[in-house]
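Just one protein chain is left out here, and the rest sit where they should.
And now, chain A:
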Amino acid sequence: MPYRAEKPPLPESAEQLRARIPGWGADLDPADRPAVPRERLDPGASGAHWDLPEQQPERWPRERSIEHGRLTPVFGTSCPPKGLSGVVRRAAYARYSEGRAAHWLLLLAADRIDAVESHLASFGTLHPDNPITETGILGEPSARPLSSRFGVRRTDVVHQPLDPVIVAGPWVAAAVVGALVVRSGVRRARR
């Protein structure tokens, strides 16, 4: 009890633990743990044979945090910004630092726009999005769907029904927008 000075006794001694658990105490001495001492300046240790890495060519204007003083020497080239989501992303980077909630909320908004834009764009390709195969639910039958979820106490089953809502949301929205566009087109044609 912490109401007195002694630490509560442990159920097992060091000898018992060493006998029961492979490797118990192998890294008892902090000096045997990696990175001891911490933050030791040792530039040669990493294998880098440069002081500053060469600059990777910038093949399109690379968006970057305004907390950076320059474009980093190396960067990822996956998925350049495109469409309306790209405009929002560029604005989020150009205007707000990482310290501002607006930066992250705009990027999250751009992610949602990107998903809708990309789904719509995919219908003009030979490889349209398929929510059945892409959500992986076809794997359910072989994954013990009922015994994995029910009869065991797990808390996430409570909110798992929200998942299809999140997946279907953009599709429902797109269908509604599509229906409105068609309806207004039909009305215009009638006039």
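We adopt the following convention: a contact is a pair of C-beta atoms (placed from the backbone, for glycine too) under 8 Å apart; a residue touches a chain by one contact, two chains touch by 3 or more; residues count from 1.
Everything that follows uses one rule, which is that contacts and distances are computed from a predicted model.
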Missing subunit (named according to UniProt) among the choices "Metal ABC transporter permease", "Tyrosinase family protein", "(2Fe-2S)-binding protein" or "Zinc-dependent alcohol dehydrogenase": "Zinc-dependent alcohol dehydrogenase"
Sites on chain A contacted by the missing partner chain, in the whole complex: 1-2, 7-8, 10-12, 14, 17, 20-28, 30, 32-35, 38-43, 45-54, 56-57, 62-65, 67-68, 71-79, 81, 85, 89, 93, 98, 101, 104-105, 107-108, 110-112, 114-115, 117-119, 122, 127, 129-131, 133-140, 142-145, 148-149, 152-156, 158-160, 162-163, 166-167, 170
